[in-house]
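Attaching a single structure in structure tokens format; questions to follow.
What you see is the complex with one protein chain gone and the rest in place.
The letters A, B and C name the chains in turn, as written, and every chain counts its residues from 1.
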Amino acid sequence: MSDSVISDTVKDAIDIVKDHADDVHDHDVHAGDVADDHGDHGGHHSSLGLSNTKLAMWLFLGSECLLFGGLISTYMLYRNRHSANLGPDQLWDIPFTSASSFVLLTSSLTMVLAVSAATRGDLRRTKIFLTVTALLGGLFVAGQIYEFTTFYREGLGFTTSLFSSSFFTLTGFHGVHVSVGIIMLIALVGMLSKNKVSGDNAETVEMVGLYWHFVDIVWIIIFTLVYLIPA
Amino acid sequence: MAIIERPADVPAVVVPTPTASTNFGYFRRPVETTGWKSWAFTVDHKKIGIMYGVAAMFFFLVGGLEAGLIRWQLAQADGTILSADKYNQMFTMHATTMVFLFVMPMAAAFANYFIPLQVGARDVAFPRLNALSLWVFIFGGVFLNTSWFLGGAADGGWFMYAPNSSGIFSPSNGVDFWALGLQITGIASLVGAINLIVTVLNMRAPGMSMMRMPIFTWMAFVVQMLLLFAIPVITVALFLLMFQRSYGATFFSVEAGADPLLWQHLFWIFGHPEVYILVLPSFGIISEVLPVFSRKPLFGYPFVVFSGAAIGFVGWGVWAHHMFASGLGPVSVAVFSVATMAIAVPTGVKIINWTLTVWGGKLWFTTAMLFAIGLIVQFTIGGLSGVTHAVAPSDTQQTDTYYIVAHFHYVIFGGAVLGLFAGFYYWWPKVFGKLLSETLGKWNFWLMIIGMNLTFGPMHILGLQGQPRRMYIWTDYRAGEGFFNLGFWNLIASLGTIVLGVGIFMFLVNVWVTHRPGSTTLAAPEDPWDARSLEWMSTSPPKPHNYDRTPIVHDLDEFFHRKYEDVGEGDDHDYVLRASGAEVIAEEERNADAHIHLPAPSYWPIVLAAALPIMAYGVIYNTLLIVAGAAVAVMAMFGWALEPADAEPSDFDPPPPEPATGTELANV
Amino acid sequence: MFTTGSKLLIGSSVLATLAAIVYGVTQVDSLGIVGLTSAAIALAFLAGVNVWARDSNVSSMDSTAVATAEAADAPPGASIWPMVFAVGAATALLGLVTQQSIFTIGLVVAFSAGAQWMIQAWAEAASPDAAVATHVRSRLANPLEYPLLGAVAVGAIAFSFSRVMLWLSKTNTVIAFVVLAAVVAGIAFYFAFRPSVTSGAIGGALAVFAIAVVAGGVAAGVDGQRDIHVHETTADLALEGHCDSPDEFEPDEKASQTVAAKSSLAAEVILTESGELEFDVPGPIESGGLGLTLPRANPNNILFRNESGEHRRLTVDLGPLSEDEIAELEEAAAEDSHGEEAHVSERRQICTTLIEEGSVQLLTLIIAEPSLPYDDDPEAYRFFVPGTDAELNLVVP
Partner (left out) sequence: MSLDRTPRNERTSMQVAKSTTTFDAVNPGRLARLGSVAMLAALVAGCANDAPQDTWQPAGENAQKIHDLQWPVFLVAGLVGVAVFGVLFYALWRYRDTGQPIPKQIHGRPKLEIGLTILPAVILIFVAVPTVGTLIDLADTDDTDCIINVTGQQWWWEIDYPVQDGCGGISEPIITSGQMVIEVGTNVIVRGTSRDVIHSWWIPRLNGKRDMVPGRVHTNRLQAEAPGIYAGQCTEFCGLSHANMRMEVIAMEHDDFEAWKANQLEAYAAPEPESLAAEGESTFISQCARCHQVNGLENSDGELIIARPDLNVWSGAAPNLTKLMTRNTFAGASFDLLSDVCRPLVWEAPSDLVGERYNEGVSADCLNEVDLREWLRNPPAKKPMYTDPTKLEATNGLPRGMPFLALSEDQIDQLIAYLLERK
């Protein structure tokens, strides 16, 4: 979105400055300015050539970046504040978390396949790949439940230290995002089967896909910053 | 539904088609065009804008009442009107209400109403999301204010510095209400921001390039961008606070090693852009008003646009100037001090451009124009006092004193509120089809200006003489001697509040006089101000579908160029009236589009919005309520996702004459 | 357009709200508000339902239309929900006398069945045409069914599998996790590229998978989890009286060798190469003399820097514990160690972990009592390094 807007804006700005600098007025309509869908379904045309939903989803994800940015900053500030010696060194099980990260990444791959099947109109594969994406996501959540349980048994509760509060908050937020994504995936499979998606199938799948990829990317950042880089 | 036995002699064919049932109850979509349902479930951006405005106005009066009590308490030394506890709640809620429940939603009201009109769209990009924003804001605001009756409102100041906001130091539920209420209104702002950004980027009429957009739309657009990125930051802070208070987390517990400055950083990273979120819409409004009443285009439109955008960017890099006394270390303070001075430049550009817009014009001093000029003057004072505490060492003497209170009231009341009032008077005929009384309007203006200067002017002196903020009492011992001591100025400030209150009351009187049943005020002409921008090219009030013909835009100030023709030769421009505004509009009506398609109303936005306070009460009182609220929310979301944009024929009662796919308004 | 009944309900609701506000402003306690507000909400809800369900339906006030509507006497369709409702209610009753979780499950089942029943009844009342009724039903029911079924499915699988992993050993967990994921992905690809596999087969495979995972989870849950060891901390060192020992204990083994970037320290305490304890406070306070002054009742952040060649810890001694406190500690320790005799501290000591040369550790002290009463106790109110003679006096005003 941004590139075209910026270039569009800058170009216009230059024009305007040029035009108005010597008070010249140009009353001609630039041919390209008038979209040919004039008169049809007012408001449904798109100035950027990008669908409204997609644009909105990108904006939403941009906003989400700041949300996770805030949570990650909080974690980074507090990651060493575990006076009672219950910190990453004692707790992390890197092989396991690597495995679950890998599973989540695989689900991104299946999501890509689902989107591409949906674009081709291949409903059967779309549903299969959406289902497997949801299952892999479910495994990831299972891994997170497992991980949280072991940490808790090892002595790290939500309120134990600043480190634990910020760790559970950050990964918990991410887990909730994954879970919401899974629910969307499963519901989408159901809706596709019953032909109940309001709007374009392919675009709806793509929207859920965008969200899913975003959640995966956030996990990669979390995995790197929280688990891999030593405190 | 009791089953009613049908009389045996009535043949079955009496009911022609089974699908035309009349008994859908909940299952029918609300398609009413009159009555309360046409408002509660509407997705029309204009109705939503009006409801935003009414709700915000209500909260303005609530916040004003709180301010009045504060000043009454401080009128004399050792005031006894409010207890310390109530006073603390009062100033916390005054700020919270004014910022989150008045200025922001009132700006949203203008943005909602005018952005689609100004870019030549039929509605916003996501009409149902728009309804959601409105109801979430209203329910959030009501939720926030129910705390008054449930053990006391928040008492930590609107900045809610940790650790004073944690359960130990603020044990009532007030801060919980505050944190959750702001989460809820934050959702409203975020959803609204996404919606309006998409509208601006994607719904522009043919020919409406970004640099032909009316300036209000531009400023509102910058504001929505700021909201998009500022809201998640405060959301994080509020979540941390909520986990701290409700679930025992230790984010702000110093005993556990927490750093209280974390809250300050998160809060001000949101809080400083928030300042621009408050004032930029008003800058946009007066940038519309000044050219119209000067009969001249806005001077340096691209400069105003880019300075607005620059404020939007630089606004992210100055948050720590709220923390010069917090102990950041001299290097950070120096950096933020200089960045803060830098942001004065684009702000100055705006003031210069407004002055030059007026310069050489043909000035028509309507009430709207007076408010716009009032904004320039009062905001300039606020801006200049702002420069004095961009100087960080000097700020350590001024911060948290009344000098700062004076400064930001000149900026926010003088900047944001006066601009909103300019907007009321300017666009009232557009929205309601009637002109507000100019005589009452001028009373309104002068009383507000005198009132605000009497109220906030003396606060400069109070602050420089060392009176800190947020004190429920002040004492004679530290008020100095002589007649013009701090007591005198405190009293003047309190008396000023009365003048200010009467001024604002004049506005309500004006609205009443104009619209009361049996009012003699006539309908306004279609183009009462000889306006310039696109929104005036629709009827007043606009039709549900805004424009009969999707406008094709050729110019900045499109409407002006449709009315006036350039008869000059070469560089010599000479404009003569070619057609009156009413004629231009009539021309559009004659060439109306054949098929205009509007989305149908929906129950789900208001249902989803209602679920949020239920969950919030659940966080405070009972987890079961969270579950119940979440169930309603999930149901509403999926109901929404499953619902087609258009109503089905069976939703209409009686069904529409033809099996149409939506509301077909042919040749309206 | 409002019927009399709605008007009555709306009026009562408004009245209750006003009463709640008056009560809230005039009275102190909140019980009355809760009651009145609940009443207001309940009345408003009833009014809403009434308005929505009855008044919105213009023709409900037209008695002829109602009487002649075909819906009026359509025979009700077959329904499974009354039975499910009964089962749920019975389960809930059973739960009442046995276990709370069963009660909850029963309640949820009964509630969902009741909701479905109601929706179906409404839908059937709306139109005698089965197709229309289904369509209408789906408008209200689908929004809940899709997400809730999704949530239940993923919740059951995720939770069950996490139990399986808790049952497995640490290494096997990783293997099981990867294998399962690979199997899921592999089968999915097989299905995807074999168009001959029917959707029934896919559904069957999914069902088998779900049942297998849930069954595995139940089995693992019944069998119990692998032993997970609780990590000891420096606080345990202090309680067990190991703070005055230079030996290595569990918390020392994996100690984080870093320290949070504290914005400000009360003091830095340094174990020098020559084996002496020195302190460093900003400003004209020199090490030596009476010792280090720390304010009482504040969290004081002390940074311990080890410049000696050995692994060392810093310990603070704040005087002897009272007999009651020691007894309490012993009791707690006995409980922890299941009867074995446990070593407990007899002095109020706090310490860092053992750190190597060049490392730093943070110690946060909140000192309740002034040092005044312990002036005669040479052991009290001092920093020391176990295993060396290094000592530093601590003054708390």
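Basically, a residue touches a chain if its C-beta (ideal position, glycine included) is under 8 Å from a C-beta of that chain, and two chains touch if they have at least 3 such contacts.
Remember, predicted model here, so these are calculated numbers, not experimental data.
Across B:Thr42, B:Gln118, B:Asn195 or B:Ser337, the single residue that touches the chain missing here is B:Ser337.
Looking at B:Asn130, B:Asn145, B:Thr401 or B:Ser602, the residue that reaches the missing chain in the full complex is B:Thr401. Across B:Phe41, B:Trp489, B:Phe507 or B:Tyr617, the single residue that touches the chain missing here is B:Trp489.
Residues touching the missing chain, restricted to subunit C, are 263-266, 281-286, 289-291, 293, 295-299, 301, 366, 368-370, 372-373, 395, 397 (touch as defined at the top).
Touching residues on subunit B toward the chain that is not drawn are 83-85, 88, 155-157, 161, 163-164, 167-171, 254, 257-261, 294-303, 325-327, 329-330, 333-334, 337-338, 341-342, 344-345, 348-349, 351-353, 355-356, 358-365, 373, 376-377, 380-381, 384-385, 387-388, 390-401, 460-462, 464-474, 477-486, 488-489, 564, 573, 575.
The rule is short, and it goes like this: only the chains that are shown with their structure count from here on.
Note on chain placement: the centre of subunit B and the centre of subunit C lie 37 Å apart, centres being C-alpha means. For this pair, subunit A with subunit C, the centres built from the Cα atoms lie 25 Å apart. Contacts with at least two other chains are made by residues 138, 142, 146-147, 260, 364 of subunit C. Contact with two or more other chains is made by residues 78, 81, 83, 187, 191, 196 of subunit A. Across the complex, subunit A meets subunit C through its residues 78, 80-91, 93, 95-96, 99-100, 102-103, 106, 110, 113, 124-125, 128-129, 131-132, 134-139, 141-143, 145-146, 149-150, 153-155, 179, 182-187, 190-191, 196, 231.
Residues of subunit C touching subunit A in their complex: 138, 142, 146-147, 149-151, 153-154, 157-162, 165-166, 170, 173-174, 177-178, 180-181, 184-185, 188, 191-192, 195, 199, 202, 206, 209, 225, 228-235, 251, 254-256, 258-261, 353, 362, 364. On the subunit B side of its complex with subunit C, the touching residues are 1, 3-7, 10, 12, 14-15, 18-19, 21-28, 30, 35, 37, 148-151, 254-255, 257, 259, 261, 327, 631, 634-643, 650, 653.
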